[in-house]
Structures are given as structure tokens and as C-alpha cells.
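Before we start, here is the structure in question, set down as C-alpha cells.
All protein chains of the complex are present and in place, except for one that has been dropped.
Moving on, here comes chain A:
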Amino acid sequence: MSTSEALSLVPKAAGKQTMKDFKSDQEVRWCPGCGDYAVLAAVQSFMPELGLARENVVFVSGIGCSSRFPYYMNTYGMHSIHGRAPAIATGLATSRRDLSVWVVTGDGDALSIGGNHLIHALRRNVNLKILLFNNRIYGLTKGQYSPTSETGKITKSTPMGSLEAPFNPVSLAIGAEASFVARTIDSDRKHLQSVLRAAADHPGTALVEIYQNCNIFNDGAFEALKDSATAQEAVIRLEHGEPIRFGAPAEDGLGSKGVVRDPATGELSVADVAEVGTDRVLVHDAHTPNPAAAFALSRLADPDTLHHTPIGVLRNVARPVYDTDMADQLDRAVSLHGEGDLAGLLSGTDTWTVP
């Protein structure tokens, strides 16, 4: 059961919970085989671990396939409008600190139409957990390129290929002053849940990018990271305090590849550990206030092939939490001026009396 600061004001459940407690009575209506199912199951089976009173958990979503998510959670929920979930959740979380508020969004919802709300939520550091389902395509509108689609993507709206450079959601979040940024993959339940755990424990806004397969319009977008033949070389698993190593195991049992920093430019690159030696391998520090290393890590992956994609918690730092500070200001106002006195307020200082 979590006792983190992030959830300290949220009432705990009376008894033990199971995954079933978090399943709503609604029929799940994603396409068969959609990655959303795996994420839903991972979240439903993870929630009992937090042990929060179910009625104090709220899922807020925007528009898109993934945004149907709240209907399937037996908690409070709101399926709102396109892109606006972070704004709506901000109002809810800042006015109700006894709630655990989760935002479910997609790449189009969060990064295109709702980009402004996302960056400002991250900047403010409101106590929100944002799950960004990135399938690199517009699913619900039937297959147009999204702001995370690779350049040159052929879709219904780009028959000759997309002309746009994609966003890297993790880079974007770090640039937007996010205090917690992680990435995970729909099919890796264990990893997904470990990231959810860290996010839930984080006081402030947590952004979790979840690579999610849309088997209808962009099947296999993340295959390089899932296929056992390629994944070992493609995925970089980050652990705070551990050297960043991946690839086929070296003699010491850790990966034979490592991430090293160029001492002159500060740039990160992948090297053979055997060549450069273990001492040069970067040790992952998610807690360092300076975002430079996390940002450099987020740039390692090839945007087209996703080769060298770091997953795990890239950044997890303590920063003042907006809703906490807002509540503090209210308390301070009361201690400075006393509880609001309506009659006094209405009267003001300059009055006259008509007898």
C-alpha cells in the first residue's frame, strides 16, 4: 500500500481490493487486438496495489480511442472533449486534493489539439498522472498521421508521405519542465506497472508515455522494441542509480552496449562496453535537477526505427506542487486576514448611511 506524499490526502480503501473492483460493467469496445486492452488490464490490476478508496479515484480523458478508457474503470470518470483533459483534471485536482486524478490521452489528443494544456500542466506540476497512449497514428478518425508519426508516413491524408517531423513526447515533456517523465510499452505489463507505481508515488504531474500498438491503422509500429530478435539491441532499460547498459549480455552479465557521454560536447552515444570500459558508462540519475542528461537520453532513439529507445523513468525530481501551494496560499490568507467575513467585505471602507 502506497504511503507516498502524492497520495497522502487520498482516503484508503477499507478492505483489500482486487482487479475486479476496478472493472466497470461496460463492454470494452476497442478493436480486437488493440494495445489498449493490455494497458487497461495492467492499470486495473495495478490499482489495488495503491489501496485507494475507489470513489476517490478519477480518470479524465479527452477524445480518441484511448480516451474511452474511463468508461471501463469502476471509478469516477469523465470522457471530455478533444485535448482538454489536462485542463479539466487541473481544475479537479486543484480543488479536490483528496482525489487521485489520472488523465488518459493519446498522441493526437495530448500533442496536437491539446498540446498547450499538456505543456502547461507539466510546467505547473499539478498532482496529475498523465498516461499518454502513443500509437503514432489517428485511430478513431481512421488512420491519418499524428504528431508522432515518422516523417514520410503514408496515410489517407498524406498519400505522398507526411512532410512533418514528429514530436518526441519525452523530449517535449522534459522541455516543458516536467518533474516526472517515463516511457513504457503496452505489452510489457511488469515494466508498465513499475512505471505506474513510480508515477503514482510522484508528487506533481507525472507523464507516462505508453507505446501502444494500433493493430488496425499502424500495426507493428513498435515491433522493433517487442520482437525478441531485435528488442535486446533496440530497448534501453533505465534504472535509477544503475549504469545504462543493454544488448546481449557481456561477461559481467550486464548488457554489452552502454551509453557514454562525450566529455567534450556532453552528447550521449551508444558504445561497446568492451571497447570503452565500464567506467565510462553513464550511471542513470533520474533525480538530478539538471534535465540535460534525461533530455539527451530521450534523443538517443532513432525517430524512424526507434532503435536505442530508452524506457523506464527518465526524470523524477521534486518540485513545488501547484495544488499544494495553492492550498497553502488559502491557509495563509486565512491566518493573515481571518476567515472571510462576507458582511465586512460587502461593506468595504467607504460607506454612508441614509436614515
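One rule holds for everything that comes next: contacts are C-beta pairs under 8 Å (C-beta built on N, C-alpha and C of every residue); 3 or more make two chains touch, one makes a residue touch a chain; residues count from 1.
Convention: contacts and distances are computed from a predicted model.
Per the UniProt record, the absent chain's protein name among "Tryptophan synthase alpha chain", "Hydrogenase maturation factor HypB", "ABC transporter ATP-binding protein" or "2-oxoglutarate oxidoreductase subunit KorA" is "2-oxoglutarate oxidoreductase subunit KorA".
Residue A:Val334 is the one among A:Ala165, A:Val283 or A:Val334 that touches the chain missing from this view.
From the options A:Leu7, A:Cys65 or A:Ala87, the residue with contact to the unseen chain in the full assembly is A:Ala87.
Shown as candidates are A:Gly35, A:Pro48, A:Pro70 or A:Gly255; the residue that touches the absent chain is A:Pro70. Which of A:Met47, A:Leu99, A:Ile236 or A:Val259 touches the hidden chain is settled by the complete complex: it is A:Leu99.
Looking at A:Leu7, A:Val43 or A:Val58, the residue that reaches the missing chain in the full complex is A:Val58. Interface residues of chain A facing the missing partner chain: 11, 24, 26, 53-58, 60, 70-71, 73-81, 84, 86-96, 98-99, 116-117, 119-120, 326, 329-330, 332-334, 336-340, 342-343, 345-348, 350-355.
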